[in-house]
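One protein chain is absent from this view; the other protein chains keep their places.
Going in written order, the chains are labelled A, B, C, D, E, F and G, and every chain counts its residues from 1.
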Amino acid sequence: MPGKVAIVMGSRSDADVMAKAAVALDEFGVANETFVISAHRNPEQIADFAKNAEANGFEVIIAGAGMAAHLAGVVASMTPLPVIGVPTRSAALNGLDSLLSMVQMPSGVPVATVAIDGARNAGILAAQILSVKYPELREAVRKHKEKLAEH
Amino acid sequence: MPGKVAIVMGSRSDADVMAKAAVALDEFGVANETFVISAHRNPEQIADFAKNAEANGFEVIIAGAGMAAHLAGVVASMTPLPVIGVPTRSAALNGLDSLLSMVQMPSGVPVATVAIDGARNAGILAAQILSVKYPELREAVRKHKEKLAEH
Amino acid sequence: MPGKVAIVMGSRSDADVMAKAAVALDEFGVANETFVISAHRNPEQIADFAKNAEANGFEVIIAGAGMAAHLAGVVASMTPLPVIGVPTRSAALNGLDSLLSMVQMPSGVPVATVAIDGARNAGILAAQILSVKYPELREAVRKHKEKLAEH
Amino acid sequence: MPGKVAIVMGSRSDADVMAKAAVALDEFGVANETFVISAHRNPEQIADFAKNAEANGFEVIIAGAGMAAHLAGVVASMTPLPVIGVPTRSAALNGLDSLLSMVQMPSGVPVATVAIDGARNAGILAAQILSVKYPELREAVRKHKEKLAEH
Amino acid sequence: MPGKVAIVMGSRSDADVMAKAAVALDEFGVANETFVISAHRNPEQIADFAKNAEANGFEVIIAGAGMAAHLAGVVASMTPLPVIGVPTRSAALNGLDSLLSMVQMPSGVPVATVAIDGARNAGILAAQILSVKYPELREAVRKHKEKLAEH
Amino acid sequence: MPGKVAIVMGSRSDADVMAKAAVALDEFGVANETFVISAHRNPEQIADFAKNAEANGFEVIIAGAGMAAHLAGVVASMTPLPVIGVPTRSAALNGLDSLLSMVQMPSGVPVATVAIDGARNAGILAAQILSVKYPELREAVRKHKEKLAEH
Amino acid sequence: MPGKVAIVMGSRSDADVMAKAAVALDEFGVANETFVISAHRNPEQIADFAKNAEANGFEVIIAGAGMAAHLAGVVASMTPLPVIGVPTRSAALNGLDSLLSMVQMPSGVPVATVAIDGARNAGILAAQILSVKYPELREAVRKHKEKLAEH
Partner (left out) sequence: MPGKVAIVMGSRSDADVMAKAAVALDEFGVANETFVISAHRNPEQIADFAKNAEANGFEVIIAGAGMAAHLAGVVASMTPLPVIGVPTRSAALNGLDSLLSMVQMPSGVPVATVAIDGARNAGILAAQILSVKYPELREAVRKHKEKLAEH
C-alpha cells in the first residue's frame, strides 16, 4: 500500500465528520490510522504524536478540530510533514471560528486548510500529495477525476 | 511588590501593543516580565515557559498574539495559572481572526480574553485577579476606578 | 470551602447554559450563588448587586448575557472584583452580537470573556483565579488538567 | 425654542462625530446640551444623568459610543425618554461591534439606533420625534426634506 | 386614546413577528393600525401610504421588513413622521442583511432601528416617542419600566 | 449607436466610481446618460426617472449606491427594464452593507448585482444584455473577451 | 416562444432551488433547458456547454452553485452571453461563501448576481433581459409587476 496518513482529531465529537477522510484514503488504497487527541487537553500526548509522526512512518497528517481550532497548527509546529487542516463546524459560529483559527497561520508554519467539514477533500488532498512520490497514486487520482466527471 | 505576571507575545511585531500591559502593571506596582516566544515557531520553548511559569513564581500569564492566535490556548493547556489573552489586530481581518482563535476555546481550558489590542485592560485584569490575594492591590484597583471616574 | 463566586445572568432564558458554571465550581468545591438580574430591566438591582458583591464576600463574578450583552460590563464598572463574561448564544446572530458586546470593552474596565455559551469554562477560570490565593484550589486545577488528559 | 435634547458620548474621542448631532439640532432650532460621560468609567455619573434627564427638561436623549457600546442601553434602562443611539466607528472592527452592542437590545428596553457614525441623522431623528409635539418642528422637518430634494 | 401608530410590513410572512408591536402598543393604550405593503412590489401603494400617513392622523410609523429591507427607508423618505425600523430575520443570513439595509441610512433620512425581530421594542419605542407629547403615556412608560424591574 | 443605457447614482460622492460604467459603455459604442438622484432624498424624482425610463428610450438601467443602498431596488420596483446594481464601498463597513442591501432583493423584483465598486463590469454587463438584441454588440463583446485574453 | 434560456447548476442538490428559475421562465413563456454540470468535477463538459451555448440558441444563461461557487464565473469567462448567478445556500456558511464567490468577479467578466437561493428572481431577470429584444416579453414583465402589486 502506498503512503501512510495519520488522521488526528481534537474531540470524539468530530469522529463522524473525520471518518470521511479515512473513507477517501481507503478508496485510494492509502494506509491510514486515526487518533483522538486534544491539543488543549492533552498537550503532552499531542507533542508525542507530532514529534514521532515521521519516525512512525506517517508521510502526511490530517488534523480536524473546531472552535479555536489549534490542533493543526500545534501539530504543524512540531513536524516537518505536510499538515492538512479540516475546520469542523462549530455550534455557535458554524465553523467560521474553526476556519480562521486554522487557515490564518503566521509566516513559517503553514497548514493546508480545506473547507469547513471538508474531511473527504482532506483525504483526497493527502492522496494527491502522496502521488508526488507514488506513481500508482497519481494514476488513482487521475481515475478519481474521471469518475467525478461521470457523475 | 505584590504578585508577579508574565507577559508573553507571539511576535516582536506585537511589542508596541503588548507594552501597554506592562505599563498598566507598573502603575499597579505589580512585578512583570516580558517574553517573546512564538507558539508555532518555538513549540519547545513555549512548552518550557508554560510548564515552568508557576515554579518561576508567576501567578498570572498574559498572552498576546494575532491571526490564528494559538499562543494563549497553548500556554493555558500547560499551566494551572489563569491565562489572559490579548488578540492583536491582524493585517487582513483586523483581529477578528485573532479574537475568535483566542476566545472560542473548547470546554476544559479557558482563556480570559480581552478586546482586540486590549493589552492595557489585560494588565488591569491581571491586577484585579491578583487583588483576590493581595489586599493592597484591591486598594489600588479601587483607586484606579476612582481615577477613571474623574476623567 | 475556598473562595466564593457570584453567578449572575441577564435572563432566566440563560439559566440552562449558566448552570454549567455552577456545576464546574461545585466540582472544584468553590462556594457559589446564582442571581438573575437584567442590566437593562433592573438597573437599580444590578447596581446594588455589583456594589455590594465584595462586601458580601464574593471574590469573583461570572456574568452571562446575550444580544447587546451589557451585563458583564455594567457589573465590571461598579466593582473592583475580576468579572468573567459568558456571551450566550442569541436567536438571530448566534452569539456574535453577545461576544462583541462583552469582549470589546473600552480601556480601563476589562471583562474576562470566554467562548459563546462557555459557562463551564467560566467556572474553571474562576477556580483558576481563586487558585492564586487558595493552594488547595491550585491542586484541584492541576487534577482537573490531569483528568482532562485522561479522557 | 421647541424641545430640548441631551447629547451624551462615552469618550472625548467621539466628540468630532457627535458634534454633527448638535449642528443638526441647531439647524432645526432645537435646544441641545452635550455631555461626556462614560458608562463604564463613570457609572454613578451616568446614572445621575439618566435618572435626572427628564426632570432637567430633556425630551430626547442621543447617546454615542463605540466598541462594546453600552452607553445608550444603560441610559435607556434608567429613563422613560426615547433614547437614540449612535454607534461610533471603532478602531479594529469598524463599528460593527458598536452597532451590534447598541441595536441588539433585549425586549423591554429599546434604543433607536442610527447608522455607524450617523450623528447627523440622530439629530434629525430627534427633531422628527419632537415634531410629534411641536408643530413648528414638523414644519422645519418638512422644509429639511424639501432642501434635501433640491440638492 | 393617546397617539396613533401605523405598523407596516413588507410581506405577510412578517405578520407573526410584527404582531408584537401591536400588542405592545395595545398594552400602552396607543391606537394602531397594521398594513401589509411591499416597497418593491407595491411602489405606488407604499408612496400613497407614506405621503398620507400624517394626514391620516398617524404620528409614528413602524416598518418591518427582511432581506434587502428597503421598506422603512422608502417610507422615511416620503414622510416627516419619525419612522421606526424592525429588521426581520431572513432565511439565509439570519437578518444581518435586513439590519444593515435598515440601519445604514445615508445622511438626511434616519430610520430608528431596533433589534432583529425586535417588534415589541418597536412598539415600546413608539410609545416613548409619543410620550414626548402625551403625559399619560409618559406615566405608562414609567409603569412599564417598573413592571420590567419586578420580573 | 446600438442601445441606450441610463446610469443613475445616489450621491455625487459615487461619481468617480460610477464613471467607469460610462467609460465601458463608450468603449462598446453604447449611448449612455448619467443621473444623480438619491432614492432617499428625492423620492419623487427617482419615481419620475424610473417610471419614464422606458418611454425615454433607455433599455437598461445601471444604479450605483452605498450603505443602505436602496436605489437599485427602488428603481427596479418601478420599471420593467433590467436593472444592474453597483454596491459602492461605504466608509465604515467597506461595502458589505451596500452589497447585501442590493443583492438580497425579495422574490419578484430582481437586481442584477455586480461586485462592490464594480461599475466597469456593470457597463460590460449592460452591453452583454443589449447584445441579445443588437448583433453588432455581440461582436463587440466577443472582441472585448479576446482583448482581455491578450493582456 | 420568445427567447431561450439555459439553466445550469453545479450539483443535483441544487435542483429544488433552481427549479424555481424554470417555473418563472415557464410563466413568462420563455423556452428553457436545465443542465447539471459541475465546474470543478466536469471542467471539459462545462467548457463545451459554455462555448456552445450561443450556437445552441441560448440567449441568456442562469448558473446556480454553492460554497466556492465558481460555476457562473467559469461560464461567463467562456461566452459572450449575459450570465445570471444564483448563489445557493451552503451548509456551514448559509450562502455567504456562495454569494461572495459569485458576485465579487474581477474587472472584465461580470456575473449578474441575485439573492442567495433567489432562483425565481433569476428567471424573472432573464425575462427582463430578453424583453430588451422581444416586445411580447416586455408586456409580460409589465403584467408580472401588476400582479405583484395586487397581492
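Rule of thumb we're sticking to: a contact is a pair of C-beta atoms (placed from the backbone, for glycine too) under 8 Å apart; a residue touches a chain by one contact, two chains touch by 3 or more.
Predicted model only: the values in this text are computed from it and were never measured.
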item: Which residue of F:30, F:115 or F:129 touches the chain not shown here; value: F:115
item: Options A:31, A:91 or A:148, residue touching the unrepresented chain; value: A:148
item: Candidate in contact with the missing chain, chosen from F:43, F:95, F:110 or F:123; value: F:95
item: Hidden partner chain, residues of chain B it touches; value: 38, 41-42, 44-45, 67-68, 91-94
item: Residue numbers in chain F that touch the chain omitted from display; value: 89, 94-96, 115-117, 145, 148-149, 151
item: Positions on chain A contacted by the hidden chain, ascending; value: 54, 59-60, 80-82, 84, 99, 103-116, 118, 120-122, 124-125, 128-133, 138, 141-142, 144-145, 148
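As a convention for this text, only the chains that are shown with their structure count from here on.
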item: Centroid spacing, where centroids are CA-atom means, of chain D and chain E in whole angstrom; value: 18
item: Averaged-CA centre spacing for the pair chain F and chain E, given as whole angstrom; value: 31
item: Where chain A touches two or more other chains at once, by residue number; value: 38, 41, 67-68, 92-94, 96
